[in-house]
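Heads up, one of the protein chains got dropped from this complex, but the rest are sitting where they should.
Naming follows writing order (A and B), and every chain is counted from residue 1.
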Amino acid sequence: MTITRSPHRLRRVTAGLAAAAIGALTLAACGDSDPLDNSGGDSDTIVIGSQEYYSNEIIAEAYSQALEAAGFEVEEEFKIGQREAYLPDIESGAIDLFPEYTGPLLIALDQDATAKLSDDVYAALGEALPDGLRALEQSEATDQDSYVVTRDYADQWGLATIEDLTKVTDPIVFGANSEAESRPNGPKGLKSTYGVEVSFTPIDDGGGPLTVKALKDGDIQMAIIYTGDPSIQKNDLVPLEDTKGLFLASHVVPIASDDVDDEAAAIIDEISAAMSPEDLVALNARSVDEQLSAEVIAKEWLEDEGLL
Amino acid sequence: MTWLEANRSYVLDMLLQHVQIAVPAVLISIVAAVALGRLAWRWRRVGAVVLGATSLLYSVPALPLLIVIPVVLSIPLRSDLNLIIALALYGTALLAGTALDAFRSVDPRVREAAEALGHSRAGIWWKVDLPLSFPVLLSGIRVITVSTVSLVTIGALVGIQSLGNLLTDGFQRGIHAEIVTGIVLTILVAVVLDVLLVLVGALVTPWRRRTPRARSRRRADDTAAVSA
Partner (left out) sequence: MSLFGDALAWILDGGHWGGPTGIDTRLWQHLAVTFAAVALAAAVAIPLGVLIGHTGRGRLVVVATAGAVRAVPTLGLLTLLGLWLGIGLTAPLLALVVLAFPSLLAGAYAGVESADRGAVDAARSLGMSEWQLVLRVELPLGAAVVIGGLRAATLQVVATATLAAYLSDTGLGRYLFAGLKSRDYPQMLAGALLVAALALLLDVALAFVQRACRGPAPLAPSDAAPEAAPAKG
């Protein structure tokens, strides 16, 4: 019955599956054509990267637009994850220019780094960077980890510095990314540097909205949030002053490969010099409040500063 | 809405990127799972072991897998290929069992009849086994397609771009329109691909349309497939 008829009908299935197989291989091959795979690449083009972090992307945009305006050929590789994802590409030179932060990058490159102060960290970073990479001038703008508490909590216990936490008699729950637990600025560092005892709970959103909510809910009493984060102002959070240098200084610093020549480096240095800490917070706020794209925010800032 | 309008080209880029990762991953899964399912069907003992091991791949959490694959294959961590391979492994893990079920669902009498008509073994595979097992296979393909599309989003955590970036960026900046866009578009891609699969299924197995008997049989194929 059907059997005699089926071969020619069934052939369609066969054809379909064969097409699928060929398609799979072709598409997989396409997926491989990531321009970054051939590390180094065309040396005329400056490949600029940015973290998956809106603030970092704005700075990278500023680099990109300024270089392009000066006649350089640039290629943007933005929003490429967190440090663990992109660091290999910087180390290999697949990315030529990347806005980084002195302290966190130093720790990522050298777990045992002891430098704390701005200039020491910058110097140590210069040495920790692999051959072929250099740190351009660091900016005055900082975006660094800070311990924050809510205004109510600060008022209740009279807190202004981290040291003041010793006055708190209730248990303190501290929330931050998981890696903070083992970092020098985590619970152990707090104990040894300031004599403050806290318990730790991980909130892996990098001081984002979940962390802020946990603070406001009272689930945690203290968190690590970046000083550049507009949510500190918006939620009336209080960053505690780090009088004994528990946190490494964390200035915005462009990391450049050899493909970035002196002329290009000079342009980037100008941007770093023009960017104040207040500027950075303001740029971040525009991203969050006005929901503008990094491209627009960077362009308008460059124009305001007369850099474009 | 305004966020979406202002970022239309970016969203479109991410959408395309998402599809570009999901589709090859699904296609590779299909090819690999059919091969494994066939192997398991032919050699029962070996097959059971291979399928068991394959299905356990599914329990490996995604983030470590995305770190290990580049080390083992020496490809860049932050490449589409890395994510495609990871997703293909998950897809194969899910689909291989269904593929075996699919081959088992073919009535052996049909196969014998084809043999009696003088078809070669390869001929029977291409012209009888594969087409007749296709309905069960398709139901499994639909499942892995949807789950693969959803899983592409985790690439954002290791810098592989997709609609997942709208989620991470939206959360960081507290832009709800961006988060909703990411989730809705992910579901939309899944639904569109699913509908396409149903259409393809109807196209390549025309004998399953029209008659009421075909309809009830279709339903049976959808629910019941054997798994070892």
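The working rule: contacts are C-beta pairs under 8 Å (C-beta built on N, C-alpha and C of every residue); 3 or more make two chains touch, one makes a residue touch a chain.
Please read all numbers here as calculations on a predicted model, not as lab measurements.
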Contacting the left-out chain: of A:45, A:118, A:201 or A:235, that is A:201
Which listed residue (B:6, B:50 or B:143) would be found touching the missing chain in the intact complex? B:143
Missing-chain contacts on chain B, rising order, are 55-56, 58-65, 67-68, 71-72, 90, 94, 97-98, 101, 136, 139-140, 142-144, 146-147, 149-151, 153-154, 157, 164, 167, 171, 179, 182-183, 186-187, 189-191, 194, 222-227
Which chain A residues touch the hidden chain? 82, 84, 87, 108, 111, 175, 177-179, 181-183, 200-205, 209-210, 213-214, 217, 219-220
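Everything below uses one rule, namely that only the chains that are shown with their structure count from here on.
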Provide the residue numbers of chain B that touch chain A in the complex, in ascending order. 2-3, 6-7, 10, 20-21, 23-24, 27-28, 30-31, 34, 75-81, 84, 110, 113-114, 117, 126-128, 130-132, 134, 156-161, 165, 168-169, 171-175, 177, 200, 203-207
The residues of chain A that touch chain B in their complex are 2-4, 6-7, 9-14, 16-17, 20-21, 23-24, 27-28, 30-32, 34, 36-37, 52-54, 79-82, 84-86, 88-89, 94, 205-206, 208-209, 231, 287-288, 291-293
